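The structure appears right after this line, and notes come after that.
For this depiction, one protein chain was excluded, whereas all remaining protein chains were kept in their positions.
So, chain A:
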């Protein structure tokens, strides 16, 4: 038997603690003195790894980075190991992300001036196109069409464009190669168009209903529940087609299942303005009475309601370059306002756009295009988002005059320095250097993808579809910690639940075994007065606080009440009296017996006590 025990004692389990009821004579594991062995290179794995993608478990691991958190204060070995492993992994991936900046091979476009007197907005499109070279100049185009005022929309990878004219002319094409996918003359009023997950489907807001067409222009669906739609949006990660129309109903239709997910009555009448926040999939609506409302599918009322303009709202757009933090809105009254979506108290910046109501659009890199009257103005990033009180337009980055009024839509092409301006006589696309994100991610949107990759992306996108009720103003709430549950029957921290029925954490806390190290660590540096004070938790302090009258002080005084004149006792008595007097005064003031004492001119001579 002893030899058996000796054998068992010699075994050091890797990461588990066996309870042996205190008779364990093994030495307590402390920080090991031996330096960690360097990861040995496995020759087999090395030979294989050149030719295959190794699964993670077989990959050689690099030594843990220096800045990984260690969690030395946690007693539970298993938990400590898990946390340490996680922090190591996080630190490692931070390093990898830093390394991955090497992958960003392409450079953004730019327009820079040298002297004070030169202005970028003086540069015309001819000059830009000449500087862009042959391939870059492809983006500068004029498409003359006679279907009335047009609207445009790009696919998420920026390769394809869809145009729709008021009189029913619809066309989708690859604007880089000039390949036409579909061209339809619908013969009725069309108000908006949007691509669905990619260029293989598009939806058109027509006179009465929304229709979905495939790439070749074959009508697939008539969405009869969307009545008189005016604007369409597609939420690509949720596969939701959102429409707003003249009846003022906001409708979400799931394009993967075909279900009408939800319809919200805005109660604000016909709506002509809609945009989505690409980072939290919240829909922004601009209304006739000047309000901008933010909607999610799971709330029957707007998540935010904002009185943005004194007249009808003409256009709304959200900045994708800052994670959806800024919103720009334009009113029929000619003002353009930039709002901070974290704090809706007042606009960050306001200015008057000449020429009445404006169309707005932010680019991927944060350039704001404002189309008013007969020209498009582009403003660059830092100045439009810095708070500035005067109603002055920010410094202009680029301007371009279009002779065909009205300008009905402006759209930046993703991953290109191209802005398409749709107007009464067709569409003209202009070059805006520095507007597009230079480095795309093939896993999200790839302008160069082939048919197979497109199909694969569609399937992957369907598998990763996020449920509509996960849309909230704060997209990071998924995966964040739930707040610590408060016991429902607790009154002033005391409850009548027996120990055995308490939740685990409460039981641990009652037994003094809960890990509250983090709280202590965070509490310690705050006061720093003494160790004895800081070790008491807030709840304990509250519990130990003397209720009612200050008994101990009275007891002290009673003991001192002998015929001994003690300066300490006198001081205490005096301060007690002072406190009592103050209380009395406060009571009298509250009950109205005494008015507050007026400061008289003679009070300045009063001796300071």
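Heads up, the rule we're going with is that a residue touches a chain if its C-beta (ideal position, glycine included) is under 8 Å from a C-beta of that chain, and two chains touch if they have at least 3 such contacts; residues count from 1.
Everything that follows uses one rule, which is that contacts and distances are computed from a predicted model.
*Asks:* Select, from "DNA repair protein REV1", "N-acetyltransferase", "DDB1-and CUL4-associated factor 13" or "Peripheral myelin protein 22a", the UniProt-recorded name of the complex's unshown chain.
*Replies:* Going by UniProt, the chain not displayed is called "DDB1-and CUL4-associated factor 13".
*Asks:* Which is it among A:79, A:95, A:113 or A:570 that touches the chain not included here?
*Replies:* Going through A:79, A:95, A:113 or A:570 one by one, A:113 is the residue touching the chain not shown.
*Asks:* For a quick check of understanding: of A:76, A:289, A:476 or A:575, which residue touches the chain that isn't displayed?
*Replies:* Reading the full complex, the residue touching the unseen chain is A:476.
*Asks:* Residue by residue, what part of chain A touches the chain that was omitted?
*Replies:* Interface with the chain not displayed, on the chain A side: 1, 3-5, 7-8, 11, 13, 16, 18-24, 52-57, 97, 100, 103-114, 118, 120, 123, 127-128, 131-133, 135-136, 139, 237, 278-281, 320-321, 323, 415-417, 431, 433-434, 436-444, 446-450, 453, 463-467, 470, 475-476, 478-479, 498-501.
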